[in-house]
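On to subunit A.
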Amino acid sequence: MIIAERKPIKEILSFLGPGEKILVLGCGTCVTVCMSGGEKEARELSSLLRLKGWETKDLTVERQCEPEFNLRAREEIAKVDAIVSLACGVGVQALAECFPEKKIFPGLNTTFMGMPKEQGLWEERCWGCGNCIVHLFGYVCPVTRCAKSLLNGPCGGSKNGKCEVKPDRDCAWQLIYDRLKKENRLEVLYALQPPRDWSTSRYGGQRKMIREDVRL
Partner candidate 1 sequence: MNYDLVIMGGGVAGLTLAQTLQDKLEVLVVEESSPGGMASKLGCKATDECLSCGVCRFINIERELCFKKFDIWEGRKITSVDKSDRGFHLKTEKGEKVTSQLLAVATGASPLEIKNLSRWGGGLPRVYSGWDIERGLNEGIISSFRDCSSLAFIQCAGSRNFKEKRGYCSQVCCRYALRIAENLKFSFPQMNIDFYYMDLQILGKKKEKLWKIADKINLIRHLPYEVKEEGGKLSLVFEEQGVERKSYDALVLSVGMVPSSGTKEIGKWLGLNFDSTGFIKSYGLGHTSCEGVFVCGTACGPKDIETTQEEAQKVGEEIWRVRRG
Partner candidate 2 sequence: MRVVALGCDKSGYPALLRWGEEGSLPFDEVKIFSLPCLGLVTEEVIFRILENSDALLLAGCPLDSCHNQKGSQGVYLKVKRVNSLLQEADIPKKVAIAFVTSGKVGEIEKVSEELLGREK
């Protein structure tokens, strides 16, 4: 799922002009589950803005990344001057495409695609490089979890299982080694990984998926 975190309040406040009517629009999918942009947070933020003297409303739609849901909120949106969207970057843009004339501000910083490790702890797991190879590395993605995306073994900076770039993170290659050792499949590491074709990842420019068979 997509993980995002709230922008600093100061930044959000700086967006808003005095005396504007404001709608805080939450998104009911990923950011709800990662507790940064759901109904709860929307209400909270609108309440905070009220305390700062703005006139606010709050609303939450199922998914801001889909015009159909956004358009449902059109009456509410028509009433206000500005919208603070508590959705990932996709949601904000989708919203902006639905309501070209409105002032729309992002309330969140979209951080990564990841999973909840435990209550209140989320970790990145996928980069969306467009060419999945986790099966070769004991199901630990070196592209995402190695700071240097190394595919042929660790760098010299792997110290007692931790990464040298971010010392509080585990070294991906340590994890890979441990996992494969447990399965005693260490031999798969002998296979040499050729240089990757990164064109499938975002280096190849904006990505697009077309499926002729489902377009009517």
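Picked so that all candidates are chains of the complex that A comes from, given by their letters.
In the analysis below, a residue touches a chain if its C-beta (ideal position, glycine included) is under 8 Å from a C-beta of that chain, and two chains touch if they have at least 3 such contacts; residues count from 1.
Everything numeric in this text was worked out from a predicted model, so none of it was measured.
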Only one candidate among 1 or 2 touches subunit A in this complex, and it is number 2
Which of the residues in subunit A come into contact with candidate 2 in the complex? 8-10, 13, 40, 43-44, 47-48, 50-52
